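Some notes on the structure that comes next.
Note that one protein chain is taken out, while the other chains of the complex remain in position.
Labels for the chains are A, B and C, by order of writing; each one numbers its residues from 1.
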Amino acid sequence: MWQWFFRLGSPKWFYEMSGKWLPWLLVLMTVLMSVGILWALLFVPQDYQQGDTIRIMYVHVPVASISLACFPLMAVAGVITLVWKMKLADMVAKCAAPIGAWFTAVALATGAIWGQPIWGTWWAWDARLTSMLIQFFLLIGVIALRSAIESPDAAAKACALLAIVGAINVPIIKYSVEWWNTLHQPSSDFSMDENSAFGPEIWVPLVIMIFAVYIFFVISLILSTRNEILQRERRSQWVVDIVAKEQV
Amino acid sequence: MASSHVFHSSTKAFSAILGYTSASFLAPHSPRYRVYVDIFRTSMAASNSVSSHSSQAPVAPVLLQARALFCERDERVLFDNLEFSLHAGELLQVQGSNGSGKTTLLRILCGLNSSYEGELFWEGVAIDEDRETFLASLLYLGHRVGVNKILTARENLRWSAALHAPKTDQDIDAALEAVGLMGYADISCRNMSAGQQQRVSLARLLLSPARLWVLDEPFTTLDVRGVKILENLLAAHVAKGGAVLVTTHHHLDVPCPLRRLNLDK
Amino acid sequence: MSDTANTVNISQPQGRAPLAQVSTFSAFKATLKRDLLIALKRRNDLLNPLMFFLIVVSLFPLGVSSDPQELTRIAAGAVWVSALLASMLSLDNLFRADYEDGSLEQLLLSPQPLYFMVLAKNISHWLISGLPVVLLSPLLAYMLYLPADAYWTLVLTLLLGTPVLSLFGAIGVALTVGLGSRGLILAVIVLPLTVPVLIIGAKAVVDASLGVPLGMHYALLGALLALSLSLAPLASAAALKISVN
Partner (left out) sequence: MFEQIQFNSVAEFLQMGKYTFHVWSVYGLFSIFIFVNLFLPRVQRRQFIREQRNRALRDAQLAKNTAVEQERESASEESS
């Protein structure tokens, strides 16, 4: 078990293994994504209130759920970086931050577009959108700190620490924003749990899309982590070999 | 980690026989993930400049020991597989050209820099395991003197003494006098020259109970008298059974056992 | 010279030297005293955050409206946001000078638990920059026509909230203290972390003027304070170690 854990820490091993996984993941993602999107666009019945905007949910909810998972992921990677000094964990954390920021930005944009017909405005200080916006700021902070510190080693540790502090804060922020919001104005009936009639024809495609987008997240994380590995290990022989072999 | 204790005691026996530790062939090197070729840049130039020392039969205990130290900065290997030990009653001068990693080495030993590989022991115990004991025995004076310019000399020393062992103002004044700053106790450090600030910093040496002094270029801003004072302080500390690790380009003229560690090729 | 060498070998104590007995409390007191002393000697640093606070608050009537009703509505938020910005501005003094003159290294290498040393610095920072803001806040609240019922709430929430701002801010300062050009990065890192304090504090003041019971608000702020008191100095200490690296 531990041996496996530490082997995973070897960038070269990860690079080789992820190269084997990638095609399978891509196939799986393409299949799930096509099924999910076609289902969502063609077969999901219109909502009696929201009409066809219900189809936005199949993009917004998966993207938002992953952007929420990003901070815990970075915090776990941060703990591994600080405790076991595993370089791979830092590479993953470094790559996860911008990808997470992109997911958060897309979640915010799709949330705004979904909300427009309901609120009559593109932006509302809804609890979910607000806490997502603040999480976006936190991610920008981590990225800014990473680019500000020159020494990669110090940057790794500093960002690991900030990610941990941020991850502790995210639930606090979420709770306080919800508390602030619910007391200010009645919660908009925009949340999923309030759609009482929630049959399988609604949630099955949603689950498929969530899986598809999760795999997409994993793929893009692996892709940029592989680049990061090449960059950091560029002086080692196996990377030199790859550079020499690859057709560009 | 119990194994490291056992292992260390055997090293101690070795060091007693050999005079200094060269246990590199014993150290089980942790497999490092590094493909490019290791360059052995560092070698220990252990030369006893005081001839009487090497002939002494009972060897002083090892206080500080470094094993298989590796450090790399900006894609350049500063030192690899560096091994040395520092005995009680010994002065070790770290030498090397600019950028050879002298300051980095001292900061690694103190724990200010953690981007290294290898093991460090204080009195036979891994420093990572018992940092507190090590820190209680350590006094580090770095490039930056650690003197706040707004405070007076006395206020500065009062604080730094309180971190280790609180001292009375009489002690502090006596220490200032010993480093040639009599009458400067109440002067704000802003109004002192660089050399005088350095002397304030040196007064810590007199106030601290630490057994190990780690001094990074302590001679740079000192005048001739200051140099003499510091050399005498070093000798006195060593004579009491303390240990000193110092980097300097200055030619040390001290009446005590002196060894040199050269970080250059 | 040889007699010096002799004494070396004879006077060796065996085994590990006993730890120097230094009470953490006296080191804590010394650090607190030192930082306060430095602040008192630099009057400008003492006054600047306060002036900043005053100026920012007085910008609101100029920028929004001088209409008393409108000002009453924004008073709580304006005072809280200004206090937040003022504490952010003063954070720079927290570790900067110590980093530059090397005192920080001395602090990190002291055999004291770093938690208490950082806590001492935090407390002194709050006494210098946070407390004056708290004390000045009723005056500014009056200038913004805050309802009289909310005065005590404002002072109390600031009293509970500004230490949290200092403690969170210290983490950000500790992370960025080694950077040459920090500029706005400190604010980018720290401001999102302070959102809960701002939300709860400002809301408590608004609710006080509406006559809503405030038990929950105080409980939440107190919980935040307790959490940050126990964890933030640890994070700051770890960050300082990373920064001096």
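We take it that a contact is a pair of C-beta atoms (placed from the backbone, for glycine too) under 8 Å apart; a residue touches a chain by one contact, two chains touch by 3 or more.
Since this is a predicted model, take the numbers as computed values, not measurements.
Remark: the absent chain touches shown chains A in the intact complex. Note that of A:H60, A:K94 or A:K157, the residue touching the chain absent from this view is A:H60.
The missing chain, though absent from the display, is touched by one residue of A:S10, A:S151 or A:S224; that residue is A:S224.
The chain that is not drawn here is touched, among residues A:G51, A:P72 or A:P171, by A:G51.
The chain not shown here touches chain A at positions 33, 37, 41-46, 51-53, 55-56, 59-60, 63, 99, 102, 106, 109-110, 113-114, 116-117, 200-201, 204, 216, 219-220, 223-224, 226-227, 230-231, 234, 240, 242-243, 246, 248.
Here, only the chains that are shown with their structure count from here on.
Chain B and chain C have CA centres that are 35 Å apart. Mean C-alpha positions place chain A and chain C at a centre distance of 33 Å. For chain C, residues that reach two or more other chains under the stated contact definition are 245. Looking at chain A, residues 151, 153-154 sit in touch with two or more other chains. Taken together, the chain A residues at the contact with chain C in this complex read 82, 134-135, 137-138, 140-141, 144-145, 148-149, 151, 153-154, 157-158, 161-162, 164-166, 168-169, 172-173, 175-177, 179-180, 183. Taken together, the chain B residues at the contact with chain C in this complex read 50, 52-53, 56, 58-61, 88-90, 110-115, 123, 125, 132-133, 135-138, 140, 142-151, 155, 158-160, 162-166, 209, 211, 235, 238-241, 255-257. Those residues of chain C that touch chain A in the complex are listed here as 171, 175-176, 178-179, 181-182, 185, 188-189, 191-193, 195-196, 199-200, 203, 207, 220, 224, 231, 235, 238-239, 242-243, 245.
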